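The other protein chains are all here in position, but one chain of the complex has been omitted.
Moving on, here comes chain A:
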Amino acid sequence: MLTQSSNRLNNLLVPILSIILGFIFGALLMLVFGYNPILAYQAMLTGVFTSPYFFGEALRQATVLTFTGLGFAIAFKAGFFNIGIAGQVLVGWVSAIWVALAFPDLPRILLVTLSLLVGVIAGAVWAGMAGALRAYFGTNEVIVTIMLNYVALHVTNYLIRNVLSTGNTTERIGENASLRLDWLTTLTAGSRLNIGLFIAIVVVALYWVFMTQTTAGFEVRAVGLNPFASSYAGMSAARNIILSMVISGGLAGLGGAVHGLGTFGNIFTQSGLPNVGFDGIAVALLGLGNPIGIFFSAILFGILEVGAGFLPNQAGVPDEMASIVIAAIIFFVGANYLIRFFINKIQTNKQATEGGE
C-alpha cells in the first residue's frame, strides 16, 4: 500500500518537476543568449492570463491537443507508437468540413453531430489501416503511420483543389455546422474557443471509464503490458491492436473535426502536417498516459504556444524559445529515470533516518 501511494505521488511529481526543470533550462538558455528570462515568462503569462481573448485561444489550442494527446496515449498504452496522429487529424478535418459543406441545410444539432462523427470515422479508418497491417501482416506501425501522414497530406490537398473548391481554400461552413457558441465567444472577447472544450472534457471522462472500468480497456492495457501473456490468457492480440489503433485514430479524427469546425470553419491547402498532431505526442508523454494529466498538460501546452506569440514583441525574445522550453520539458519527462532516482534517494534517506527509532 505504501509503495503504491508513493508511486502515485511520484507519478505526479515527475511531470511537475519536469515542467519546472524545463522552465529553468529555458531560463538558463535565455541568460546565455543575453535575454531576460523573467521578462520573457512574465510576458508569456501576463499575455495569456490578463486577456480573456488569449486565454480563450490557449484553451482552444488545449482542446485540440487533448484529443490528439488522448489519441496517442491509447495506442501507446497498447504498445504502439502512433506517429500518424497528424495525418489522422487532417483526414478528420477535411471529411468533417466536407460533410458540413455537403449538407448546408440540415438542422444544427444533426449536422454538427454528423460532421464530427464522420471526422471520427475518417481518422479511425486511417489509423485502422495501420492497425490491420500490423495485426495481420506484422508491419511496423511506426513506418506505416508516418507514410500515411504524407498520403493524408497530399490526398487532402488534392481534395481541396479538385473536389471541395477550385483554389486553395474551401468555402466557409454555415452557422449550422459551426462549433462556436455565442456566449463562449463573447465571454472570451471574440476568441475561437468553442463547444469542443466540453466535448474534450466528456471524452476525457469516457477515456478514463473505458480504460479502467471496462473489459475491453483492460485487454488493451494487458496487450500493451505483455502481448504474449495476454494471448495466452485468451485475448485476441489482433483484435486489440486494431481496436486501440481505431480508437486512437478516431480521437485524432475528432480533434481534426473540432479544429476544422471550431477553429477555422474551413480547410485550406496545407503546407505541412498540422503541428497539433505531433504536439499531441508530447502532451500524452507529459500526461504520462493519464487522461486527466493529458487534459492539464494540453492546457499547459496551449498556454505556452499562445504565450509564445508575446515573446518577440513584449520581451524581445525569439518565440522559438517557447518551443525550446516545451522540448526541454519533454526531455525531462523522457529522462524521468533521473528524476525518480533522486526522489527515491531522498525518500530512502528519509526512511533511513526515521527508521532509526
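Following the convention adopted for this analysis, a residue touches a chain if its C-beta (ideal position, glycine included) is under 8 Å from a C-beta of that chain, and two chains touch if they have at least 3 such contacts; residues count from 1.
Criterion: contacts and distances are computed from a predicted model.
Visitor: With one chain of the assembly withheld, which option in "Basic membrane protein A", "ABC-2 family transporter", "Hydantoinase B/oxoprolinase family protein" or "NADH dehydrogenase subunit G" matches that chain's UniProt protein name?
Guide: The record for the missing subunit names the protein "Basic membrane protein A".
Visitor: In the full complex, which of A:74, A:148, A:164 or A:306 touches the chain missing from this view?
Guide: Answer from the full complex: A:306 touches the omitted chain.
Visitor: Using the document's definition of touch, tell me which of A:68, A:82 or A:157 contacts the absent chain.
Guide: Result: among the candidates, A:157 touches the missing chain.
Visitor: Across the whole complex, list the residues on chain A that are touched by the chain not included here.
Guide: 34-36, 39, 43, 51, 53-54, 57, 61, 153-154, 157, 161, 166-169, 190, 192, 259, 263-264, 266, 268-272, 274-276, 305-306, 308-310, 312-319, 323
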